[in-house]
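Comments concern the structure below.
Complex shown without one protein chain; remaining protein chains in place.
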């Protein structure tokens, strides 16, 4: 294994990762996944992950905690801002600085663009952006890419449909940026009101072959290798009837599968409501739970790389 | 020690345990209790307990966390449903599946009967039922039995009074089912409105010698080896006067002890309000705090057995 470029490095934006970086992380994830618990349990021994969630996210927080626990380390932090010093009017800067002193790596979720970059400047220890502003959720993009690689044995050459609410939600933007490292066909499928923000993907448009669709069946379906489904939130629609119609149109079920490639992989960042029928869960196409599992492994590998110069000794 | 039948096994119902199973667990608890911290600390190293409490229970959650910590493992989970994805409408099935991916053993409390059995079918990792529906709290029954064994050096032949609210509360039902493995005399002592549900203990009635009493002094007191006290909750009574009367009648104090066997053991699943006078705390009869301590040790042994093929190497 070559020298570890992630030791003490911040994970702020998916845009910071070269293709070599991605491959290094994916290799490390394979390696960490194969360690016995007692070996993994040495990689984070006596180390602490400090987390600060200004927006709650049980799923992401638990994934990081599980990853850290699998390395034998601990997690401490603030997920409930009501009971914290933040409530007393402490600045973000001071909160970051103190968590920095109490931990070995910091996981931050914050509603503002640039919050993680700012935190990275303030802290001695490395920062992981667990979601900031409207676009960035780099570890989600990494785990999405890793899932594609594990399930399809490659990323180059894939045809990928991304379906649902493409306007809100950082996941879609981070994934698109991550995919610019590969030669892929992208199909964006959404109702007109939830199309991807053009200004946000300006950078990626030259690097990806993108086709937009109003419905999954508009030609895209039969060719894609991966359908990446996102949650459509009721609160985005002023009109409930419109919501119900969209919801019905974009649901993935057995009928969708029947028209798709036999080995199409259905992905979803979770939590899912009813965007994917439960009837899909037991098909070989259902990849969303594996994705959560790959996510834990990838985050464990990332933490191991950030905390240790050498993870294979 | 014979082969470990609990490795990767679910703990769903106390009804699933044979007498041999119980004895195996009690022996394992003795063994784990005698390990030095550094040895115990290897049994859960790099492993995570994932908990989901749909009903809050600080006491039970902390007992499991303490047990897991004593094995060198971590605990992660959801105890505050307000801030979790569950709030966003995620199904129980999806929540279980994801916790399953993030942990090595799952501890679940849920108000519905059958919830743990359902979870066990969905999850790859073993499930521990930490309370479900109206009847099941198997680890509480195990620790209650273990407490009797440690304090009385036997369970067969004991005469046991169970007093208080026998209608609501899973503890009583789980304990009765557990006791069917032994040859014991049971005295059920409760006000008429809080008697044990007949349909619930239909199965146990042929296997246990049960006598019902309206007051502890109705003959039962002088013969019993164990008085198991439960909390009487004000909200069960439409009439406050009725509550006050019942509360006074069923309180255990020095006068109760004076009429009982000198070595009677007073047990209580805790938390206690005033069902047991604080004057009893410093007598040799007070067993309720020891019971909590045995509970942590028993849960640690159970986790060690579930997580390891062999706990004594």
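Odds and ends about this structure:
A and B label the chains in the order they appear, each numbered from 1.
One rule holds for everything that comes next: contacts are C-beta pairs under 8 Å (C-beta built on N, C-alpha and C of every residue); 3 or more make two chains touch, one makes a residue touch a chain.
Remember, it's a predicted structure, so these values are computed and weren't measured experimentally.
Of the candidate positions A:4, A:103 or A:171, contact with the unshown chain belongs to A:103.
Residue-wise, the contact with the chain that is not shown comes from B:63, picked out of B:4, B:29, B:63 or B:139.
Screening A:45, A:213, A:247 or A:290 for touch with the missing chain picks out A:45. Touch with the hidden chain on the side of subunit B covers residues 37-38, 40-41, 56, 58-59, 62-63, 65-66, 68-72, 74-75, 79-80, 270-273, 278, 289, 292-293, 296. Within the entire complex, the positions of subunit A that touch the omitted partner chain are 42, 45-48, 50, 72-74, 76-78, 80, 83-86, 88-91, 93-94, 97-99, 101-103.
Here is the rule we go by: only the chains that are shown with their structure count from here on.
Chain centres here are Cα averages; for subunit A and subunit B they lie 40 Å apart.
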